[in-house]
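Apart from one protein chain that is not included, each protein chain of the complex appears where it belongs.
Just so it is clear, A, B and C label the chains in written order, and each chain counts residues from 1 on its own.
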Amino acid sequence: MTRLKWGMIGGGEGSQIGPAHRISASLDGHFQLTAAALDIDPERGKSYAVQLGVAEDRAYGNWQEMLAGERDRPDRLDLVTIATPNATHFEISRAFLEAGFHVLCEKPLTMTADEAEQIVAITSETGRICAVNYGYSGYPLVRQMRAMVAEGELGRIRLIKAEFAHGFHADAEEADNPRIRWRYDPEQAGTSAVFADAGIHAFHMACFVAGQTPTELSADFASMVGDRQLEDDAMINIRLSDGALCRLWTSAIAVGRMHGLTLQVFGEKGGLSWQQQHPEQLHWTPLNGRTQILERGDAALSPQAVRASRIPIGHAEGMPVAFANIYHDLAEVLRAKKLGSAADPLALDYPTALDGLWSMRAIEAAAKSAKSGGAWVGM
Amino acid sequence: MTRLKWGMIGGGEGSQIGPAHRISASLDGHFQLTAAALDIDPERGKSYAVQLGVAEDRAYGNWQEMLAGERDRPDRLDLVTIATPNATHFEISRAFLEAGFHVLCEKPLTMTADEAEQIVAITSETGRICAVNYGYSGYPLVRQMRAMVAEGELGRIRLIKAEFAHGFHADAEEADNPRIRWRYDPEQAGTSAVFADAGIHAFHMACFVAGQTPTELSADFASMVGDRQLEDDAMINIRLSDGALCRLWTSAIAVGRMHGLTLQVFGEKGGLSWQQQHPEQLHWTPLNGRTQILERGDAALSPQAVRASRIPIGHAEGMPVAFANIYHDLAEVLRAKKLGSAADPLALDYPTALDGLWSMRAIEAAAKSAKSGGAWVGM
Amino acid sequence: MTRLKWGMIGGGEGSQIGPAHRISASLDGHFQLTAAALDIDPERGKSYAVQLGVAEDRAYGNWQEMLAGERDRPDRLDLVTIATPNATHFEISRAFLEAGFHVLCEKPLTMTADEAEQIVAITSETGRICAVNYGYSGYPLVRQMRAMVAEGELGRIRLIKAEFAHGFHADAEEADNPRIRWRYDPEQAGTSAVFADAGIHAFHMACFVAGQTPTELSADFASMVGDRQLEDDAMINIRLSDGALCRLWTSAIAVGRMHGLTLQVFGEKGGLSWQQQHPEQLHWTPLNGRTQILERGDAALSPQAVRASRIPIGHAEGMPVAFANIYHDLAEVLRAKKLGSAADPLALDYPTALDGLWSMRAIEAAAKSAKSGGAWVGM
Partner (left out) sequence: MTRLKWGMIGGGEGSQIGPAHRISASLDGHFQLTAAALDIDPERGKSYAVQLGVAEDRAYGNWQEMLAGERDRPDRLDLVTIATPNATHFEISRAFLEAGFHVLCEKPLTMTADEAEQIVAITSETGRICAVNYGYSGYPLVRQMRAMVAEGELGRIRLIKAEFAHGFHADAEEADNPRIRWRYDPEQAGTSAVFADAGIHAFHMACFVAGQTPTELSADFASMVGDRQLEDDAMINIRLSDGALCRLWTSAIAVGRMHGLTLQVFGEKGGLSWQQQHPEQLHWTPLNGRTQILERGDAALSPQAVRASRIPIGHAEGMPVAFANIYHDLAEVLRAKKLGSAADPLALDYPTALDGLWSMRAIEAAAKSAKSGGAWVGM
């Protein structure tokens, strides 16, 4: 198994997301960091890339240089990860996709639904992969939930309760800290703050687990700290394509909640409950039956969950391993493409530009609904 | 300490709520069951009353007889509990209040806000007590939350997350079971099912803990099982008088939730989290601090919580004891009235007709909002 | 259903255990407090008894007077509860049993195994009931465990892990507080402190659930605070009659443990786990299967658990209700005796003098083993 050649844009020294990608990409030994443009400061970026083992001639000062240098090489990159500031995702993704590269873009894929539609169109035309890093969908038990729903174990899905709540923007005295302030500034953050930043993960997970797409939504946005122009708390009701209703709460002022990403799924034949803070257990209650605790690592779980597990039952596998599953899937699919063979169908659950598009539509619809007193807005 | 003379209407043999009241009323030895009209079947009711120790001449066939027989006795009842079917609460409460009795009515106090306003007016005119049994407010740690908010420990309250979710009406094959069906029949249940029945407890607790009254709300109702005309799942956003926002979810189709009554309160200076299924612990996170676990029975809690506790720390005290606190408060207040002295201010937190009125307003507003696509409705 | 006539010795105003008994005895309306000698101070005891509704001529100054006054009455007491200081239990129990009364004695039944054997002999000779208040065995889910073991659902029991740990005697600066000090004084407490006081409940529960009696044990005692002569922490291995091994830890210095009474039972065919702090859930893992959560109040539980439940699933029922089950059982048995009929077999699980005897043997054996470096001591 030769390692795939991997390029990275953004995620330089000191960034939070960069190491997460490098851990996830290297965890299974699938990818070798081969080319990189890591930093806004060209020299710092090049030097760090070399430190990370990139050859000097493939350590670039910026993404344009990287595109120019890599476009026509015979030993082409198999995948390019984009982990730059949000506002640049669209332009860079487009450029690399159009040049024929496969791309994994950090979320959000774009700043608008229009842009996301363009990316989707390009992937359709070119057959290139554009994955988007909704990495929580890589947790084995999240995949277990999706598999159980798909197999009909819950019957028709009636209701999904999704939450992503934290309290890290609750301190009024820190509201003007630039690290926090920009998220509530429409100039930089667009039409939504906490829903676009945090709640969108819960949105993706709800759709991912239900196997449904959204049709319309109604949102209530609240700004509770200082003079914030964008919401730091939101409640959104979402109707999904197959009749399920999703009730989604997201907050940045929920003091005491560290990272409250939770999902509860209620169907005709049973209910599921999962929380990201204790990701190794899934509670499953069949209708009129007792609640059972499903443990990650149990060989009797669905093939999707078993494939996504690496270490024995009873140990916390953790988020970095969940994120690695996205790279694990991509490695499988990219290798199959190279061989001209069919990829393992279990590897096809990674999030794509289409998920990025639905997310942008949800954000725009939610902002619109919130402005009109919670009116239902189609998507 | 002589026992107070207690009368009971409804709650006969085989009823669920009757024993709960008798346990709660007798737990501290405050009340002696002295007169009763327990059953729709007069003979069965009389005979059971005698079994429970009521003298034969004060065991009645119905409430009208009981009112006639008790109205002019010199050894008058100190309190009358009404635990009959919902639709009769208004008429019986009104009759006994007007006859000068103090009343504890099961919730709902009435079937409409108009009726509840009449009851409130009567209590104002007569000075009689009309308590309403929102019994969960008797939990020591719920009172602790209220005390902490009142003391300003959380600063201004920004957000309250309240839930009351269960899954006991999720089975489509049981939807026509008469025991369940009537709750979803507008003829019998009025304008709301699960919010009026279950969610209203969460609503009361949110207002109780915040020490605020509601001003307007927006509701989304869903009917997920069979052809139900009333909602079996609801999401409601409520604005409170002092600027707090309450997000309330209630459901009867949440398979796997046994009795998900939970409350989270987020203020400027910290957050609280409590759940009825584990009522002995309260999580408190001061802003920028660590989460602390407050234990019921800890002598360092607020005077309100200490007064409401009976058994040592580390033991589950349970719901019957929580309900007993309502009777405990009433005993204090009734005794003070008899003595013409001032009641212990700590005893004044029991829910009253005013709470019953706000509940009816909330139910009517929610039904109206739900019908108009979630528009905000003033209360 | 006439109330049974109930007498009480000890448990006067201000005592902790007195109200617990009165709540438990009255909760189901089975018992009416009819005679009492409540206090070491005769006048205070009489006056409080009258307050509690006892007739003046049956409010006594001490237990001897009560025995003399009640012995030959035609309206005889059906049950006498003894809640006096430990050292008096033997003498009072013996006297009342010999006078033909049925007795419920607080634990410990006696101060030595010899004395306990005398009590057991008296109950055999007289046919009188002598119950002992190991009240935690009244929890519905503890009875569920016992029923599951008895039904063979776990197969042969291999191992029981039992704990009763708290941290309320950990403060060295409080070690000389008289309220704490006496427990570690051999003159007053005998040969064991924390095992005799707290751990013995875990011991009883292990035997109760296993349905086995102990044969031998090995103990390690430790005194960690100040110059205590008796143990404030102990580890005990116990072999049971049918081959199970019980590993029991008890501690009074476990800071952060409020009331750590837990039981885990491991058999050939599955494992059970229960903790007193969250008594409403029982975890059951069949061999090679998933862990299931059994909820108190579920109608599909064993008849023993269903009989011991009073309020709906999902509500905390709590310890006072668990204790009430002991009185509930006794009421059933006492009524059957009066009628000359057979008592409901489900009512026969209350702890008796035999349990009191095994407890005293265990305490003496543990003290002996601890003194000899952990040697195994037969019982």
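Following the convention adopted for this analysis, a residue touches a chain if its C-beta (ideal position, glycine included) is under 8 Å from a C-beta of that chain, and two chains touch if they have at least 3 such contacts.
Just so it is clear, the model here is predicted, and its values are computed rather than measured.
Participant: Out of A:L4, A:A20, A:C105 or A:V132, which is the one that touches the chain we can't see?
Facilitator: Result: among the candidates, A:A20 touches the missing chain.
Participant: Can you say which of C:A68, C:A87 or C:L287 touches the chain missing from this structure?
Facilitator: The one listed residue touching the chain not shown is C:L287.
Participant: State which residues belonging to chain C touch the missing partner chain.
Facilitator: Contacting residues on chain C, toward the hidden partner: 158-159, 161, 167, 170-172, 218, 220, 222, 224-225, 233, 235, 237, 245, 247, 249, 251, 253-257, 264, 266-268, 270-273, 283-288, 291, 373-376.
Participant: Touching the missing chain, which residues of chain B?
Facilitator: 283, 290-295, 298
Participant: For chain A, which residues touch the unseen chain?
Facilitator: Missing-chain contacts on chain A: residues 1-3, 16, 19-20, 22-23, 26-29, 32, 51-53, 166, 257-260, 276-280, 295, 310-321.
In this text, only the chains that are shown with their structure count from here on.
Participant: Using only Cα atoms to place each chain's centre, name the chain farthest from chain B.
Facilitator: Between chain B and the rest, the longest centre separation is with A.
Participant: Measuring from the mean C-alpha position of chain A to the mean C-alpha position of chain C, what distance in angstrom results?
Facilitator: Using C-alpha averages as centres, the distance is 55 Å.
Participant: Based only on mean CA positions, could you tell me how far chain B sits from chain C in angstrom?
Facilitator: From the centre of chain B to the centre of chain C is 35 Å.
Participant: Provide the list of chain A residues touching at least two other chains, using ranges where the numbers run on.
Facilitator: 283, 291
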